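Omission of a single protein chain aside, the complex is shown with its protein chains in their original locations.
Up next is subunit A:
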Amino acid sequence: MTAIKPILSAMFRSRSAPLLLLAQIILSIAIVANAAFIIQQRMELMARPSGITETESFEFSVFNFGEDMDLLARDERDLQILRNLPGIKAAAPTNMVPLSGSGWSDRFVDGPDPENAKSLPIFAFYLSDEELVNALGLKLVEGRTFHKGQILRAFDDKSVQREVILSQTMAKAFWGEESPIGKVVYQGDDEPITVVGVVERLQGAWVDDMHLENSVIMNIDFNGRSNNASYIIRAEVADIPQLQETIKAALLKDEPRRVIRGFSTIAENREQNYANHAMMAFVLGCMIVLLLVITALGLSGMVMFNIERRTKQIGTRRALGASKGAILSWFLTENYLILGTGALVGVLLAFELGRRLMNFFSLPALDWRYPAMTVALLFVVTTVAVILPARKAANISPATATRSV
């Protein structure tokens, strides 16, 4: 490093340019650190696995509008048709679709007496039969799925036992490490519900829900309770476009008085429902890149001007024996002095901005690594932005520079 003192005194003589640069660096650190932190948050959110074979599983719904239609029988017949179609690996009825943005949620209690029972956490409530585990490609880690034929057709149907399969998060939230298999829960009345299985993971409908990972499947085929019936199908990715046509044709052929709609894979649901977060990350990402570009260009421009203004001075120094490296390091030192000061204030400002964002919005506190990384990034960017024009300065020949003195 060359002597800092003359550099400092040179800077103090024309204060405005370095001060502006300082302001720019301070603001950049505050913005980039917070933006990067928010991006990271969103990426983490989007990266959470759903537990579902998202590209292989798709949903659709059937709206039956025939006046005299037996909707319960219709659902059973439709399921039969679907399960007999070639290319379909699994088909299941459902009341809600994962990651779709619309669904059911409910709560269990651990005893039949509503006054004394303890509440289990809130969960996404799937009503389906033994095939849903298969149709969503869920991984059963404990217990079993429902027995074929042991499926209820309504909440007041008491023909068979009520059973549930829980997501692991749901099971752990209430029973910790203890196995939930065989445990009995209640839903407000005194009908016991037995836990028969645990799947590794199953997400609910709302991606911004705090309880996204809490899910329960109950052995009720709820289709046929209203005009609308929904199904989840699993098939090879390549077969899906064709299957959508085949399914529509087969179901309409059997009963034309209906509207079949809404074909979409769970992967498509995911994309739709995380679109806000993806957009936020994308816009902030663009902001960071543009900010760095603008800072770098502005800095280069100013260094370039400085060089022109100081051509004679640089030439004189070169004539007096300063090496090219010394000239280069003069500009770099100048830059690092400003960057260092800017970093100190900028990091403080970044935390202040982060604190404000946290107070006003549902954001966590800024992680210290983000300001640190931003400073490192600015170190690289400004170095490049200074070196390119400063090399020109170092090449100033003493002869041309001093000629007019």
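Everything that follows uses one rule, which is that contacts are C-beta pairs under 8 Å (C-beta built on N, C-alpha and C of every residue); 3 or more make two chains touch, one makes a residue touch a chain; residues count from 1.
By definition in this document, contacts and distances are computed from a predicted model.
*Asks:* What protein name does the UniProt record of the undisplayed chain give, "Outer membrane lipoprotein-sorting protein", "Pyridine nucleotide-disulfide oxidoreductase", "CRISPR-associated protein Cmr4" or "ABC transporter permease"?
*Replies:* "ABC transporter permease"
*Asks:* Which candidate, A:P6, A:P121, A:P192 or A:G301, sits in contact with the chain we can't see?
*Replies:* For the chain that is not drawn, the touching residue is A:G301.
*Asks:* Return the single residue from A:M43, A:A73 or A:A275 that touches the missing chain.
*Replies:* A:A275
*Asks:* Specify the residue from the set A:A250, A:L291 or A:L348 that touches the hidden chain.
*Replies:* A:L291
*Asks:* May I ask which residue of A:Q40, A:Q161, A:N228 or A:Q244 touches the chain that does not appear here?
*Replies:* A:N228
*Asks:* To test your reading of the contact rule: which positions on subunit A touch the chain that is missing from view?
*Replies:* Its contact residues with the unshown chain are 16-17, 20-21, 23-24, 27-28, 30-31, 34-35, 38, 63, 65-67, 114, 154-156, 187-189, 226-228, 257-259, 261, 272, 275-276, 278-280, 282-284, 287, 290-291, 294-295, 297-298, 301-302, 305, 308-309, 353, 357, 360-363.
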